[in-house]
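Of the protein chains in this complex, one is absent; all others appear in place.
Take a look at subunit A:
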Amino acid sequence: MHSILLPRPDDIDAWRDAARALALADVAPVDIVWRVEGEGGDLFGDTATPFPSPSTPAFAVPRRFVDLAQSVILHRDPERFALLYTMLCRLKDDPAMIDDESDPLRRRLDLLAKEVRRDIHKMRAFVRFREVEDGEGERFVAFFEPDFHIVRANAGFFLRRFATMRWSILTPDLSIHWDGETLTESPGATRADAPGDDPVEALWKGYYASIFNPARLKVDMMVKEMPRRYWANMPETALIPGLIAGARAREIAMVEHTAPRGNGATAWEKLREEASHCTRCPLHRCATQTVFGEGPIDADLMFVGEQPGDQEDLAGKAFVGPAGQLFDRAMADAGVDRARAYITNAVKHFKYEQRGKRRIHARPHAGEVKACRWWIDQERRIVRPKRIILLGTTAVHSLTGKAQSLVSIRDRVLDVGDGATARATVHPSYLLRLPDRDQAEIEYARFVEDLRRAAAL
């Protein structure tokens, strides 16, 4: 049994010297006990066995292994020395196997190295200096608690960045100090050894709180990247609970206190202009133009039809064809003033099939309805109608998001959000298509009754 005593837990040079000698003597991994001075029990005492003499010729290891070992050695896993040695023995026979990433041992070492690299990166990110004055001027001191033995290996980063400052990074195992010329080490320290405050932290906290957007709370994402174990040494994290608690209220305040501000007319004009270029679904290719909604933009009552027909497509106005004329008559019979209602369609381009010289109406499918829903939502935000009348199943599908039969919902008040109530009835073109005159009259009367009831709701 060989007992190897390394002077420091991150001492790659000492490990390499020992590992090289042991490997050259063909010592099996199970015959070695790796220890670090001052760590672990005294089962084997503090004595190390001398290196064995070589029995095999010298060999080289791939650069990739050296890089891997340099990271892995910084881990706290007590098995790291033995795992690296096992890998070394295998590389001795087959140096190319370093590239075999699906090898279980290689994989395990990769994961250890990855954890170490992450810890190194997090230290570079999360160290927070506080400024103090001493006899020689300003000095910057931080207290940090890394997961692994990374402090010595990470000193170079702080040196390259803060070379012209005097600084100290205190950690529980080891502290490092830079005086502008040389880097020195001292034993571990506690948080109490670091300064307690820095006036600039108030500014930093103010910045942290202000740059946060309360409308997009993603706490899991934050915790994943900035795990809680680092928080104790980061001044800004003290604000987090308050920011999270207040976020929803701040978001609601933003939405509610900013409701319509009198530029609804301009907003509507601009919206219609943008809609005239809409390409959200393929229907724009064949239709003549976008037929946008119309009516007073402060209307209480909104009608949503299906889509423009042949005549609407040419005129650019909603409800002017045969169905529109019937609609006007029914509105008059119901005593509802069309001029005071906002009238729009679920789909704003005419969809048709060409048959000979005629363009025959074709029903828009779910995708087209969904694509056009965006415009209705925008219209509703500007007009803010209290009552909405859905003419036909396409309008119902658009505003409720699901295809439903009229029979089941015609007598109900539908929830369409944003404080509006909605009722559904048939589309006037349905009445035009009824072959039976008696039935058409009954349905027409029912339609008029629906309009009257919905308008009075």
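Points worth noting:
By definition in this document, a contact is a pair of C-beta atoms (placed from the backbone, for glycine too) under 8 Å apart; a residue touches a chain by one contact, two chains touch by 3 or more; residues count from 1.
FYI, contacts and distances are computed from a predicted model.
UniProt lists the omitted chain of the complex under the protein name "Putative DNA modification/repair radical SAM protein" (options: "Putative DNA modification/repair radical SAM protein", "dihydrouracil dehydrogenase (NAD(+))", "Phosphate import ATP-binding protein PstB 3" or "Thiolase domain-containing protein"). In the complete complex, the residue from A:Asp77, A:Glu236, A:Glu294 or A:Glu443 that touches the missing chain is A:Glu236. Of the listed residues A:Lys270, A:Arg340 or A:Arg412, the one in contact with the hidden chain in the full complex is A:Lys270. From the options A:Arg191, A:His365, A:Lys386 or A:Arg412, the residue with contact to the chain not on display is A:His365. Of the listed positions A:Arg130, A:His149, A:Arg387 or A:His427, the one in contact with the omitted chain in the full complex is A:Arg130. Although one chain is not shown, part of subunit A still touches it, namely residues 97, 99-104, 107, 121, 124-131, 140, 142, 157, 159-165, 198, 200-204, 206-222, 225-226, 234, 236, 240, 243-244, 247, 251, 253-255, 257-264, 266-267, 270-271, 273-281, 365-368, 370-371, 374-375, 377-378, 381-382.
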